[in-house]
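As you look at this complex, bear in mind that one protein chain is not there, while each of the others sits in place.
Moving on, here comes chain A:
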Amino acid sequence: MECVFGLVGNGFAIVAADTSAVHSILVHKSNEDKIIILDSHKLIAASGEPGDRVQFTEYIQKNVALYQFRNGIPLTTVAAANFTRGELATALRKNPSFVNILLAGYDKETGPSLYYIDYIATLHKVEKGAFGYGSYFSLSMMDRHFHSGMSVEEAIDLVDKCILEIRSRLVVAPPNFVIKIVDKDGAREYAWRESVKEAVAA
């Protein structure tokens, strides 16, 4: 099952997600990027049903871009999180989207932040969060080793510890993970953690 987790450090927020696209017992691909760059300083890590995940996050991405075009300034992370939650809430009783979202962003005034948004439109501002079967392992790891104001190296170390734990203890552990970071320089891919190399077309 899909593992997504993230945490906030000193001036940055980091999210990691698995990269397997699975259909019952078959793994269709192991390099599916589930962390979408929402805009220059925001990331959405999403897990859930495949169609819903892509369609909903693209919808949020385009609406956030639209706001920026219309108003000339980008949305803050808290506004984007509340907008996302509002969309999920409105759709909930009509055509619900089964996506769990971790929204990470960096604002100049307020610094880095991480928002936990459930598929039933729960919204929490958190310092560390996780979804999926992997959350059983990564949440306790993060509870034990997290302290506020971690440096990038410490945070990556913690993320690697969580990935190792998921790989060794989860029965259907996904082999590959992608890690993305957002800080004052923007949202970008940080690293891949691959244990199964997917044949990539040159």
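Quick note on the criterion: a contact is a pair of C-beta atoms (placed from the backbone, for glycine too) under 8 Å apart; a residue touches a chain by one contact, two chains touch by 3 or more; residues count from 1.
One rule holds in what follows: contacts and distances are computed from a predicted model.
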{"item": "UniProt protein name of the chain not shown, from \"Dihydrolipoyl dehydrogenase\", \"F-box protein At5g39250\", \"proteasome endopeptidase complex\" or \"Exosome complex component RRP4\"", "value": "\"proteasome endopeptidase complex\""}
{"item": "Among A:M1, A:V54, A:V152 or A:A191, residue touching the chain not depicted", "value": "A:V54"}
{"item": "Where the unshown chain meets chain A, residue by residue", "value": "21, 23, 25-26, 28-29, 32, 49-52, 54-55, 198-202"}
